[in-house]
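Below: the structure, in structure tokens.
Complex shown without one protein chain; remaining protein chains in place.
Each chain gets a letter, A and B, in the order it is written, and its residues are counted from 1.
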């Protein structure tokens, strides 16, 4: 357990304007011991909380937090309740606070290469790295300064892990694939499996399609790799396939949630973010500063320009050349209502024709 | 191979009323050797089968099974075919039978800690557990009595595995995460990866949004954990993220299929069940006795009360405060029909306006 921290230390490290409520002693508030960061509704007298969305203003008044991080606009409302830490962007402040807090409290990885790890000859491992139990590092691979390789990771031959990048347990970084600096890769991630590429072979001896036969799938070996730039985070069990000929590219600052599929030859532009269960088919080009909600699908060979935002569960079937928000999900309903509307949907084109016929009859 | 089992042994262990068909010798039927449990249509003379759904009544008559487990209502129909094992709830009986059968036939895990496993100092491992090859158990972790840890598992520091819980090969249980008693966790599951949380930082020096720039994503360290109660089963490659501040909670008896995404701070109430590929976004609150069909998506910060049932592939976009079945999937059709209806769907609002205009013209 880390030593307790006082509010004054937090302000000293991260800035902000610590304010006492009417009649309270600022010095005493500076000395308040904070034992956890907590949401407004579960905070107690040793919690530091935050309010980023004015929507939660009613929670503010009721919170038992020792202190609440708020914007200047919420200063008075916060002080009506108790101590406040005022800053321009409470959510961003909170993010940095969690980083500072985590650095104080999380176990540091053990430096060096665990005795059980297997490191092939020719791998280059910086002296400042941590390589955990049962990690495998292939020939010619490079693990740069400050990198952390979790247990049961497989680092393929000639792969590279950049400075201070952390791989959780059970990550596969395939042969010749690379990730840059300060990345975070969660458990179960597979970088550099083969892309899904096959040529249909219809000339199978003695078989004709008229006999109910069909093509055999001839594998296209995937000769490219995956290149991931700096400051990229990749969620658990997400897959990024290697390119067929050229490389699959993930640019700086991209954030991918869990269970995402990124096909071969995809490019994802810098600072784009994708929520869980998104699927991006092969050769799609996604711009910078794009987002996709959970379960969205982007079909192959499409282009999305910068600043395109896809709603959850939406399927993108053609390129999007104009920034904006795009949606396409079936609105849910109670089952009986849905059944009626869905059945009618299958007659929609016919309904349109009937409407048109009526219109023509009108004078 | 286990020793053969006679029908009488099964009845002795699990109950039920074994009945001979007209003219048959019950003692002889009690002595029938059963070598496998089988569906009605692939059963043979050494198979025990079951009929739970009267829909499959025609399969009953044609089945070659040695004996069929049926409800009292199907007793006569079953006896017209051959021997029957009559019980109140054949499907439930069958479930218990598979458990009894499995206990007889499955290889028992080898007790003790495999020589290749790595157990950090300070881990507490009960004498009755099984820890397989290449398992890693972090400092401060606890493995309770009768638990089974599969090969290549990663048990993080201070994590806890409850009594008789079984982890298959290649499971990650993250730092400080806990699972209760009698759980089953399948291969590739990741419990306790970081939730997907970032604060946008728009104040990037020298950049303006007018220059086509956008925010950087600043990581919110995920300081919570995952707490899983008793009798929970988690399917292969499913992910359950740790909470941002508080814990992600999975209550008693919850059953999750494969490739499910459970975001940070989600609560899933007791005895709810989710089919494969479901996605539950962060901070969703799911009630008790809920179900979701395959590929359903529940967006973040929503509440679903008890006894809510979501149809497969439905996207839940607002809270559901009334029990019932909810649906929202696009009905499929042959491609040509779909294309026409889908194209018209994009003019639906305009069609409504045209219909309204026609209505106004009516006398």
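Observations, loosely collected:
The rule is simple: a residue touches a chain if its C-beta (ideal position, glycine included) is under 8 Å from a C-beta of that chain, and two chains touch if they have at least 3 such contacts.
These numbers come from a predicted model, not from an experiment.
Checked against the hidden chain, the listed residues A:239, A:256, A:290 or A:305 yield one contact partner: A:239.
The set of subunit B residues touching the chain not shown comprises 36-39, 42, 89, 91-92, 94-96, 98-99, 101-102, 105-107, 114, 116, 132-134, 150-152, 168-170, 184, 186-188, 233, 235-237, 253, 255, 257-259, 271, 273, 275-277, 288-289, 293-295, 306-307, 312-313, 329-335, 338-339, 342-343, 345-349, 351-352, 355, 358-359, 362.
Seen across the whole complex, the unshown chain contacts subunit A at 116, 118, 134, 136, 139, 152, 154, 157, 170, 172, 174-175, 188, 190, 193-194, 196-201, 203, 212-223, 237, 239, 241, 244-246, 259, 261, 263, 277, 279, 281, 295, 297, 299, 310-311, 314-317, 324-331, 333, 337, 340-341, 343-345, 347-348, 351, 354-355, 358, 361.
Just so it is clear, only the chains that are shown with their structure count from here on.
With centres defined as mean CA coordinates, subunit B is found 24 Å away from subunit A.
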